[in-house]
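Notes follow once the structure below has been shown.
A single protein chain has been omitted; all remaining protein chains appear in their positions.
Letters A, B and C name the chains as they come in the text, with residue numbers starting at 1 for each one.
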Amino acid sequence: MSVPSAWYLVLAAILFGMGATGLLVRRNVLVMFMCIELMLNAVNLTFVTFARLLNDIGGQVDVLFVLVVAAAEVVVGLAIIVALFRRRAAATADDIHILKG
Amino acid sequence: MNAAYLIVALPFAGALVLLFAGRRILDPVSGWFATAMAAGSFVCTVIVWSTLLGRPSTSRSVDKTIFTWMPVGSLHVSFGLQLDPLSILWSLFVTGVGSLITLYSIGYMRGDPSFSRFFFYLNAFIFSMLILVLADNFLFSFLGWEGVGFCSYGLVGFWFERNSAAVAAKKAFVTNRVGDFGFMIALFLMFQHFGSFNYSVVLAPLASGHATLANSTATFISIMLVLGAVAKSAQIPLYMWLPDAMEGPTPVSALIHAATMVTAGVYLVARAAPILHFSPDAQWIVASIGAGTCFLAATIACVQDDIKRVLAYSTVSQIGYMFLAEGSGDYQAGIYHTVMHAFFKALLFLSAGSIIHALHDEQNMKRMGNLRKYLPITFPAFMVGFLALAAIPPFDGFWSKDEVLAAAWHKSPVLWAFGIATAFLTAYYMSRQVRLVFWGKSRWNSAAAAHGAAGDTGIPLSPAAAHGSAAHGSAAHGGGEPHEAPRTMTIPLVILTVASAFGWLLNANFAGLDFINKWLAPIFPATVATPFTVSTGTKWILGVIATLVAFGGLFAGMGLWRRAVDRPELEPAFLAHAWYIDEGISATVSGPLARMATRFSFVVDAGWVDGLVNGVGRSAAGAGRQLRRLQTGYVRNYALAIGVGTAAVLLYVSMRAGS
Amino acid sequence: MLASLQSVLLADTSAQALAHASAWAVFLVGAAMILTGAAGVILLRNPVHCALMLVVTLFGVALEFIDQSADFLAAVQIIVYAGAVVILFLFVIMFLGVDRKEAIAAEPTKLQKPLALLMGLVVLVEILALSRVDHWVGGTPALSGALNGPGDNVQKVGQAVYTGYLLPFEMTAALLVIAVVATVVLSKRAGGAGNDEAGAVVAEESSEVTS
Partner (left out) sequence: MSGSLATSRFATSSFAHSVFVAAGSPASTTTTAPPGCSVASAGNKVTGLCTVANSLHISVAYRSIAPMIILAVGALVLLAVSAVLPKRPRTGLYPALTAAIGGLALLAAVLQWFDGAAKTGTVEIGGQVLYDRFSVLLLILISIAVILSSLAADSYLRREGLDGVEAYVLMLMSATGAMLMAESGGLIMLFLGLEIMSIALYVMAAYHRRRAQSGEAGLKYFILGSFSSAVFLYGIALVYGATGSTQFSQIAAYLAGNVPANAGVLLGGMALLIVGLGFKVAAVPFHFWTPDVYQGSPTPFTGYMAAVAKAAGFAGLLRVLTQALGTQQANWRPIVWLLAVLSLVVGSVMAIAQRDLKRMLAYSSISQAGYVLLGVQAATAEGSSAALFYLFTYTFIVIGTFAVVDIVQGRGETRNDLGAMRGLGRRNPLLAAAMLVLLLAQAGVPLTSGFLAKFYVIQAAVEQGQYYLAVIAMVAAAIAAFFYLRVGLLMYQAPVERDAEYGSGFAEGLGDDGVIIGSGGGASSAVEGVSVAGLEPVPSIDGAVATATLQAPPTGRVVVPATSGVVIAVSVVFTIAAGVSSFVIDFARAAHSLL
């Protein structure tokens, strides 16, 4: 009836790829974290599109769970980041590498 | 028959006590305790043996389960002792020779700060070796196999503060790991094919002719088993660790690296005879390895200066004989030679230890000489051992070697030719040794003066020796004069001398005294080892030739080394360098390959075996270091690695989806 | 508001072409927002700007949800993401005082960036190759309840959540407990009271969404 699903799915795939790339190239922990949100949104878009294609409500419910998980992840993640960076001026992921080898 | 449990329990208990309480037991007591345990085990073995002897020959195999272990599929592997002629024969000489050497060690190790640790190892070794031979399944036997390897590792590296001892121990350990792989793979194949490890399931049907085995299966299993045997018994191509293992204390060389552990490979091949029977190829491999090793090692032994290294190469060479006999299908001859060898080689090593002891840690034969005057017990003992090893009738070695050579002749005259050449060389290098050590001028005066202060535990510059000299130092020994060893050391020598002189009577088949043959007959029925006979005439001719050759070697050695000590023309460099095998392969490997390899930090330098052995450790550690660089600590790098992995997996499935 | 917009679009059955065109229009607008926002997140140097660009993407995704008759999710998307998550991001950025430009040039490992770009591209190409771009779907339709048909979207989602997805739905409570405990634990350090509140706020909000 309207836009073919493939368009949404390719869009989602591009968004996923961008999110993944962003995670790998950015050094700011918070921005890396935002990139994870981008990836999760790509997945949500994929779920919704498949739900429409399959005429199945399940896909939409799955998105609901992803949203909840994402919210909880954000809380915990930001708490860890705050706990770790409270005394540091610059918050880049590269500043944290005591453990290696 | 309940004494059967005691056979293994006594040394085990001894090892445990010495491990946990050894430090609290005073010096000689722990040695006596260990000796008592080993001797008790020997007594139990004798009891079991006599019990079995009282039974008809067909029912001399008893399986005593200790406990049921792992369930594999529907089948339970039980750990038990299989008391049969083969295992009992081995146990007899393991415990017998083991007790004597433990006794001898009391004197030899006196004053060593790690005295009780040494005896812990000895008891643990005897226990492991007994498990190896008495186990009723291959898996249990493998435990013993690993156990003796561990004890050998601990004992070779006993004086680990010396770098060479540590390196030698490592070499022995890693070389044996190679063999262990073979054994383990054989185990898995065996389990896959038979569904069991038990001798009664795997071997008995084959031995009784109720089952057959495909040639390919038999060959593969056999080759893997032989790989294990070759590593443990120091045969080509894995023989290099044994001469280096002489870094250990001399009683260790006598017990582990001459009489018992190195014959584990011989035992394994004999045990697996029913499998080998279905693979002529594997038999040929065994025979060829034996022939090649006995000759190669004998040539190298001709030019060694270190008294123990001569004996070490000689051991490699003699085990080659045993393999030769087994590959030729005459297992009894191989085992006969094993037993005889245990007697005379233990005797030779212990005598050598006595000599080293007397000369305050001198091991170079070129700095000995004229010792017959000073060592009234050691000298005749060594001479008997020498005559037995040189196969001069009527001593031990002659009779067993005669049977080995007859079997080799039957298999192929080429194998026999290798054997007879080795016989000549053996007589030659042994008479050279005797000449250098006991006759000629005393060349040890200066040496003794230089080394006299080092102490008497056999190893120069070791803290053990330094410690020892404080207690029994040069003052007690009145300068550098060679002296006979204490009684704990000479008694075993005397016993072993008698055994080396008359042990052959155990299997004197011309007089109907072929006890070992008859005893082992139920283990090697016609379905396992195709019987063959060499006609009496041929046997006589072969025997006469062997005797002549042995005397030839003896006279050659005695004559050529009558005067000079340094005869470079008789000590060609290629032999002194052990045929350049180490160096040769080292050159190939460290040439273009090394240049390539260094880029990846795989360092191959010290020679073939060293390169291989250390290479395993080094390349693993080197690879580890390289990989550690990937572990940068930067979380984004890790994420990238996950990304790369994801891309790779996706790439793979895209190819699958595309096809 | 968004839901009503969508119902207007769907109600216009008399002019299918218009509906078609409007669906495309919504899709294209959404796609543009998504891609612009994503590009902004990964390219802009100031984290505050990144967070704002994230909102753009989130709105774009919500638009696409509406376009595919996921009204409820669109609403949740806006409320949870734009309303809570991004606010929290901004709060933390301000709290930590990291709202400065990132020195993108300084790079401890040289290969990281080119490899990262390459990997992103490779993964994308592979996913597209696997789907052959427009052959995405197989499967048996409507196993957990049909999407089309009578009833509105919220009702259907609710039904599915309280029947087949009951257990997972209940178990999300565990996540919220963890989130609360986590913030308490991690903010125990001396002088870090603000963090505590931030965690609690989000935990409350997300529990509202799910209950």
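In this text, a residue touches a chain if its C-beta (ideal position, glycine included) is under 8 Å from a C-beta of that chain, and two chains touch if they have at least 3 such contacts.
All values derive from a computational prediction rather than experimental measurement.
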The chain left out of view makes contact with A, B, C
Where B:Gly154, B:Gly397 or B:Gly557 are the choices, the one touching the absent chain is B:Gly154
Of B:Leu53, B:Leu505 or B:Ile642, the residue that touches the missing chain is B:Ile642
Full-complex touch with the removed chain, picking from B:Trp32, B:Phe181 or B:Phe502, is B:Phe181
Omitted-chain footprint on chain B covers residues 19, 22, 67, 69-72, 76, 113-114, 117, 120-121, 139, 142-143, 146, 150, 154, 157-158, 160-161, 163, 166-167, 169-170, 177, 180-181, 184-185, 188, 191-192, 463-464, 606, 614, 616-618, 620-621, 623-625, 627-628, 630-631, 633, 635, 637-639, 641-642, 644-646, 648-650, 652-654, 656-658
Touching the unshown chain, chain C contributes residues 126-127, 129-132, 135-146, 149-151, 156, 159-160, 162-168, 170-175, 177-179, 181-182, 184-186, 188-189
Omitted-chain footprint on chain A covers residues 9, 16, 19-20, 23, 29, 32-33, 36, 39-40, 42-43, 46-47, 50, 53-54, 56, 58-59, 61-62, 65-66, 69, 72-73, 76-77, 79-81, 83-84, 93, 96-101
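Convention: only the chains that are shown with their structure count from here on.
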Contact graph of the chains (line, ring, star, complete, other): complete
Comparing A-C with B-C, the busier interface by C-beta pairs is A-C
Distance between the CA centroids of chain A and chain B (whole Å) is 64
Taking each chain's mean CA coordinate, chain B and chain C are separated, in whole Å, by 71
Residues in chain A with touches to at least two other chains are numbered 20, 24-25, 27, 94
Touching at least 2 other chains, the residues of chain B are 632, 634, 636, 640, 643
As the complex stands, chain A meets chain B at residues 20, 23-25, 27, 32, 93-94, 96-101
Per the touch rule, the chain B residues reaching chain C in their complex are 632, 634, 636-637, 640, 643-644, 646-647, 650-651, 653-654, 657-658
So, in the complex, the side of chain B touching chain A is made of residues 628, 631-636, 639-640, 643
